[in-house]
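Below you will find the structure I want to go over with you.
One protein chain omitted, others in place.
Labels run A and B following the written order; every chain starts at residue 1.
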Amino acid sequence: MGADKSICDLIKNYKPGYSLEQNFYKNPELYERELEKIFFQNWFLAGHTSQIQNAGDYFLLDFANESIIITRNKEGKVKAHLNVCRHRGSRICLEKNGNAKSFTCPYHAWSYDLDGNLIAARIMADDFEKSENGLHKVHVELVGGLIFISLAEKPLSLNAMKDDLKDVFKQFGFDNMKLAMQKSYPVKSNWKLAVENYQECYHCAPSHKDFAKIHAMAQSPEKFNRQKEALRENPPSIVRTKASSFYFDLAIPGEEGYQYDRNPLLPGKLSGSKDGKPVAPLLGDLKKYDGAASEFLVGPVTFFLIYDDHMIGYRFLPTTIDDCICDLFWFVRADAVEGKDYNQGDLSWLWHVTILDDEEIIVNNQKGVNSKYYKPGRLSEMEHFPQHFLNWYLQAIS
Amino acid sequence: MGADKSICDLIKNYKPGYSLEQNFYKNPELYERELEKIFFQNWFLAGHTSQIQNAGDYFLLDFANESIIITRNKEGKVKAHLNVCRHRGSRICLEKNGNAKSFTCPYHAWSYDLDGNLIAARIMADDFEKSENGLHKVHVELVGGLIFISLAEKPLSLNAMKDDLKDVFKQFGFDNMKLAMQKSYPVKSNWKLAVENYQECYHCAPSHKDFAKIHAMAQSPEKFNRQKEALRENPPSIVRTKASSFYFDLAIPGEEGYQYDRNPLLPGKLSGSKDGKPVAPLLGDLKKYDGAASEFLVGPVTFFLIYDDHMIGYRFLPTTIDDCICDLFWFVRADAVEGKDYNQGDLSWLWHVTILDDEEIIVNNQKGVNSKYYKPGRLSEMEHFPQHFLNWYLQAIS
Partner (left out) sequence: MGADKSICDLIKNYKPGYSLEQNFYKNPELYERELEKIFFQNWFLAGHTSQIQNAGDYFLLDFANESIIITRNKEGKVKAHLNVCRHRGSRICLEKNGNAKSFTCPYHAWSYDLDGNLIAARIMADDFEKSENGLHKVHVELVGGLIFISLAEKPLSLNAMKDDLKDVFKQFGFDNMKLAMQKSYPVKSNWKLAVENYQECYHCAPSHKDFAKIHAMAQSPEKFNRQKEALRENPPSIVRTKASSFYFDLAIPGEEGYQYDRNPLLPGKLSGSKDGKPVAPLLGDLKKYDGAASEFLVGPVTFFLIYDDHMIGYRFLPTTIDDCICDLFWFVRADAVEGKDYNQGDLSWLWHVTILDDEEIIVNNQKGVNSKYYKPGRLSEMEHFPQHFLNWYLQAIS
């Protein structure tokens, strides 16, 4: 009750338009509540169907104290289960990815099929029911080839998003992508400082020189809005420019929050690369580069940036209260060939250097927030996304 | 009181026949209570008299926040004391082992004799009583050359065990062994997961391929029991086959728990080695190999496996709530000569590879048990030893 009371007070005392109190980043009970109310509830990106093309292909997704096996079953369906044996709890899969006919626990050899059913347990009493000892199931939904999971008992719906953005998924060929590359960036900070960082471009001009050479949004709001207005009024390509703003606190009740928007690049820039030139074949139905990029987010910790020729996925997951991992995913057309149509170095350059900058920024933010003399500070209008995130967050943990 | 209440609830809610709730492995108050009620009470193996042959020879035994000096005094008696200076608390002995005429604290040079009496303390007030400032004494008992210690004020008795197993100690020559080798294996898990692992052979077949080539008990209970029955009915040697089952919850009141049993090896196997062939001269009074091995345990964390030609000791001690150390001791006849009668590599091969397997198993068990989705699972009949251990453990911490 003491813990609940202090979390309650924290929430009640939050001053809109300001950053969070220090305690939001260091209260261990609050962290437990965040796991419960956010990471065991909301949807987030697990990976891509191109990682598990055949029955029995699997990969692991680890965060906090959890490990989840994502696999394709014999019927070709994507399934997800907790990597926790129902006997004495051992991890079952130890390899990060692979192919398995079934999952056999290395400890006492209890064996589960690709649907998580317990199919073998040696020398157990007669009244032991295998059917009651399957692996804990995790909800899975596909958005094109993107695999989303939710650990909730009754997850939020993704239908509004799927319906609304049908045209976008078609234009960019979401059904026709592959994962070209994935890279994990551990950050020594509370996960919220990393998410807050991702959501605002107030820091882009001072911190991300390379990003600021490509993206119009690193400029002042006036400049940026003028260019965005022009893009919306005269869309140079088939890509939808109409925004959908159901993110965070603006989400439809019962539906997972999502957002779509299209933003201009700087004049002459065509893609998110070192020099703004293309780095892969055009996605989906696109016939030409139009000097813009789309933002797309689903749930609180998964963000996409869609250039005309590739898509970046960003996912933030906590490891402990003081550490998180940011995973970057680079997607290209399914038929693009590495070394011919694209190469990993050029494809990943911009966001690799950008996240390395961010890593340092976020860690120094955490260090300062740890000070007794840190006080919540006033946010800029360029930080309205984090403000929406904070509003939602405060509701989510209440 | 909150802490006591939650430990009480944990104990009350335990479901017999199942593994423990997650909280048993992560509640810090419970860990403190385990230290108090188990590690500062029960007997465990400290080492062997062959390690301290001369007066002043000593070795250190460290666990949790404790360090204990085991030494031989001028009269040839084995003594044990806390390695904590009575002045300002410094560690006194810093070397893992050695020989000392007396123990002089490196900080302010207070000096203690081999019986722990303070014999020198410079420049202290006249009313300072050296006689009240000796080192804290630890109880010591010898079983043959094995040195057992208890940190209890009034330790449990070892007499029932010593009396009951006199013939066994004679047959194996417990008075005539030496420590041939000792090795420490740190395990990143709560100590109970390591002890539970040691106590059951349900995991032997899937996890310990090398062990399973030697020991009959890795087989199904039916097969194993048939072979064991045969051994008991027609003992092929002088070694006692009658079991003594006073372990854990079956212990005699006021006496430390212990157990003795003799189990068959697989046909043709003579010792616990890579190929089942002898690795050292026969122990004690034995005249021939009889294809069996004896189990012997004393207290909750010390286990022995006695082959005809050597004995393994296993000791589990916590370092923190999340880490423990498993120490393995290899004993041979006192007059066996390394390089001639045995060599360390062959002697230690089987249990070295076995514990390396276990290390990995236990760590993966801990990882899974940390999951929010871990639930206590049903135990197999091959896990009845851990069940006895758990019953005892729940009483011990109550």
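As a convention for this text, contacts are C-beta pairs under 8 Å (C-beta built on N, C-alpha and C of every residue); 3 or more make two chains touch, one makes a residue touch a chain.
Quantities reported herein were computed from a predicted structural model and do not represent experimental measurements.
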Among B:6, B:50 or B:67, choose the residue that contacts the chain missing from this document, as touch is defined above.
B:67
Of the candidates B:8, B:94, B:337 or B:356, the residue in contact with the absent chain is B:94
Of A:28, A:98 or A:206, the one touching the omitted chain in the full complex:
A:206
Even though one chain is not shown, chain B touches it at residues 35, 40, 65-67, 82-92, 94, 104, 106-109, 121-125, 128, 133, 136
In the whole complex, what residues of chain A lie against the chain that is missing from view?
19, 196, 202-203, 205-207, 220-221, 360-361, 364-365, 367-375, 377-382
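In the analysis below, only the chains that are shown with their structure count from here on.
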State, to the nearest whole Å, the distance from the C-alpha centre of chain A to the C-alpha centre of chain B.
48
